[in-house]
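Note that one protein chain is taken out, while the other chains of the complex remain in position.
And then chain A:
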């Protein structure tokens, strides 16, 4: 599969995530859009790793070139899981204080 299709798909998913962060005001939906962006990047990393591996496997059949990309994806998933647990705790805390998850209410630092 041409790598450009994967780049187009991943950038489309990433831009949908960005639009979601900019447009929606619900903190939980914003958080889910961040997950969407992380997943777009993961997909692109895996596609690039397979592209690199395909190029290296032509000269050496037993090479493990490109395995780093998939491990990066693994670590991104680890960090995302930790991030979600802390972020949702922050959102719960925010709901407890202002009784809403609307990010428009978080403008107290402005003045």
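Convention: contacts are C-beta pairs under 8 Å (C-beta built on N, C-alpha and C of every residue); 3 or more make two chains touch, one makes a residue touch a chain; residues count from 1.
Going forward, contacts and distances are computed from a predicted model.
This figure omits one chain of the complex; the name its UniProt record holds, of "3-isopropylmalate dehydratase small subunit", "Cytochrome bc1 complex cytochrome c subunit", "NADH-quinone oxidoreductase subunit J" or "Carbon monoxide dehydrogenase", is "NADH-quinone oxidoreductase subunit J".
Listed by residue number, the positions of chain A touching the unshown chain are 1-9, 11-20, 22-26, 28-29, 31-33, 35-36, 39, 42-43, 46-51, 53-55, 57, 64-68, 70-71, 73-75, 77-86, 88-93, 95-96, 101-102, 104.
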